Structures are given as structure tokens and as C-alpha cells.
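Below is one structure, written out as C-alpha cells, with a few remarks after it.
Excluded from the complex is one protein chain; the other protein chains are retained at their positions.
Let's turn to chain A:
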Amino acid sequence: MSAIMVSKKVLRKWEKLPGKNTFCCDGRVMMARQKGVFYLTLFLIVGTCALFFAFECPYLAVHLSPAIPVFAIVLFFFVMATLLRTSFSDPGVLPRALPDEATFSGPRGEAANGNVPAGQRPPPRIRNVQINNQIVKLKYCYTCKIFRPPRASHCGICDNCVERFDHHCPWVGNCVGKRNYRYFYLFTLSLSLLTIYIFTFDIVHVVLRSVDSGFVNTLKDTPGTVLEVVVCFFTLWSVVGLTGFHTYLVSLNQTTNEDIKGSWSGKNRVQNPYSHRNIMKNCCEVLCGPMHPSALDRRGELIELALAPVPIPASKNNKENPQTTKTTAPLIPNEHTPDDVKSSIAPETEGDVEEKLSPLENKPPPSEPPTPPPADPAETTAVLEEAF
């Protein structure tokens, strides 16, 4: 005796994305795996500003101007908004090539297509293109199985190719690339301003108070000021320096990656083909250019249905699904586990059987290993085979 079993699993695409990213809020937020330094950044910014609002602002608002805390609040919100935008958005990750594309445009495919000029054989993993009368080499990425577009680079920490890759910033917990570079730049700029602002008004506050009650008493009255001054002093040197460096890069339309590698350092008369040779134009392109959309459809739905005849054994286990794959959920719900678990199905699967016939959108942990989509039909059908 058998019945037809329909099992339906609704997943979001982010659950199946390769790479070492963490996703939160059902795919709306995308970050790197190591977030410890990012939390430190948040703590320092929020903590220092909280101390400023607690100790300095009441005094300064009364004795100088109420505009001081107002402007500080505005600056603080701008810093937080740009920081969160930088950290949570897709930096410009290139999705990996599906098998047919990889075969067609891979290193061997290139030679077969006759794109290699006769008489010359560049190494198969490099493709030459001409951009603005400059020869640029495109390298083949063996992980993503694509020839990287110009200015793209593979981030080892996130295990993704990122367009216009700048660098991986642990302080924001994400890569900085084409889509979030302007937010990163505005974050460093506004953080510099905020740091200078707080530092200046700390000094002003201490001076004003010392005139009234003496220096030592001032420090006793407002212990927070000392902490703020220390944090701001160290932050100033690093963040202001970083802002200056990135302003230089923006004006030349270069990335940190290119600068470190010396791609356009001028030897062999190699020049930056992307620069407009005009500082204003370069700044406008980088900071006011179009907002590119994400090529990763993180929140798209992936519905897997499997129809299979299921024998109904005499025992009471007649609701199980031979399609259930993993029996353990990942330890951290939103961490992306590496796809190293091959499904091995036993007909009697107890415990972690996914909710079948209702959408899973709000359920945190998927208990299916994130195998790449092309393998799914083969895998599920192979699994069916196994079950009998």
C-alpha cells in the first residue's frame, strides 16, 4: 500500500548562496562572518556619544548654545546610518557561474571559441581586454568560475568576487566594493567630523569649567570627559588619516586594492584607464554615480516540491518525508554552513522533519544543507531512489 506524498519546502535564495557571508533579517542584511570588530566600532561610537550627551551637552547647551547638542545628534545619526548601510549592504558580490556558463566561458572554453588570436597563446587563465586604449588583464577565478570583470577581486575572507573591490574592512564587518564604497567614504568623513567635534567641545567644556571651579574639580565632576578625550585622540589620527587617504583615491578614481598593488603607479606608462583626468568628475562619479542594484537576489523564493510514492508501513510513522535531508540544524541560525553534508536519507526519519506544507518564511533555521541548485533535482531524485 502506498500513498503520494507531496512535500514542499519554501526557502529564500540567501540560504543557498555559497560564500562565507552571514545573513540576517531573512536575507535583508548581509555581512561577513567575523563581526567582533564591528561590535567594537558600534560600542565605541555609541559609548563616546552617550558620554558626550550625558556630560558635556547639558553644560554647553546652557552656557554656550543649544545648537551644539542638536548638531551632535544630527552628526551622530548620519554616522550610524552610513555605518549600517556600509555594513549591511551587498558590496557588489558577483554570483558564481552556473556549470554551463563556466564550461562555455572558462579558460578552455575561451580557446575553443576562437577568442585567442592566432599565433599567440596567453595563459588560459588570463584574458586581455582593451579599455580606453589600455590593455587590462582579466584573471580567471577558480572559486567563482568566472573571468573577473575589470577592477573586481576575490575576497578571501568572504569567499566572493566583489566588483570594484576596495578592501575588506573588519571595522565595518563587510567588504567595501562598488555598491557600498560611497557609504564607507561618507562614514569615515562623518566620523572624522564627529570625532573632531566631540574633541573640540570636550576641550572647550573643560576650559570653561576650569575657569569657574578649577581643573581638578572639573575632572572630578565630569569623569566621562577624560574617557572621551582619550578615545577621540586615538580615533582622530586613524580615522582622519583614512579619510584623507580615501579622498585621494576618490579624486584619482582608484581603489585601495589597486593602490596597494601599484596597478596604476605609472611605471611602463601604465595609467588608470578609469580616471576621467578631472578631480571633480572623478569625485562625482564615485560619490554621486548611479546606485547599482545587487546581483544577488537574496530574498527570492526557492520552492522545492517533491512528489514520491511513499509506502505506509504498519508503524505510526506515516507522516515522514523521505526528502528530509539533514537531521541537525546549524548551530547558529543565520550562519551559512558550508555545503559539505551530503544527504543520506533513512526511510524512518524522526525528529527534525521540516514543516512541509506551509511556507517557512519566518522560521529561522533551515535544516537542509545548502547544496547548489543545479544539483538539487539530481540529488532529490537520487534520494528517492535510495528510499526504495
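FYI, a residue touches a chain if its C-beta (ideal position, glycine included) is under 8 Å from a C-beta of that chain, and two chains touch if they have at least 3 such contacts; residues count from 1.
In this section, contacts and distances are computed from a predicted model.
J.: Looking at UniProt, which of "Auxin-responsive protein", "Golgin subfamily A member 7B", "Diamine acetyltransferase 2-like" or "Mitochondrial ribosomal protein S22" names the chain we cannot see?
T.: "Golgin subfamily A member 7B"
J.: Given that one chain is not shown, which residue among A:29, A:72, A:94 or A:155 touches it?
T.: If we include the chain that is not displayed, A:94 is the one touching it.
J.: With the missing chain put back, one of A:24, A:131 or A:211 would touch it. Which one?
T.: Only one listed residue reaches the unshown chain, and that is A:131.
J.: For the chain not shown, which residue from A:32, A:146, A:232 or A:250 touches it across the whole complex?
T.: A:146
J.: Please give every residue of chain A in contact with the chain that is not shown.
T.: Listed in rising order, the touching residues are 77-78, 81-82, 85, 94-95, 97-101, 104-105, 129-132, 136, 138, 146, 149-151, 163-164, 182-183, 186, 273-274, 284-285, 287-293, 295-297, 300-309, 373-374, 376-378, 380-381, 384-385, 387-388.
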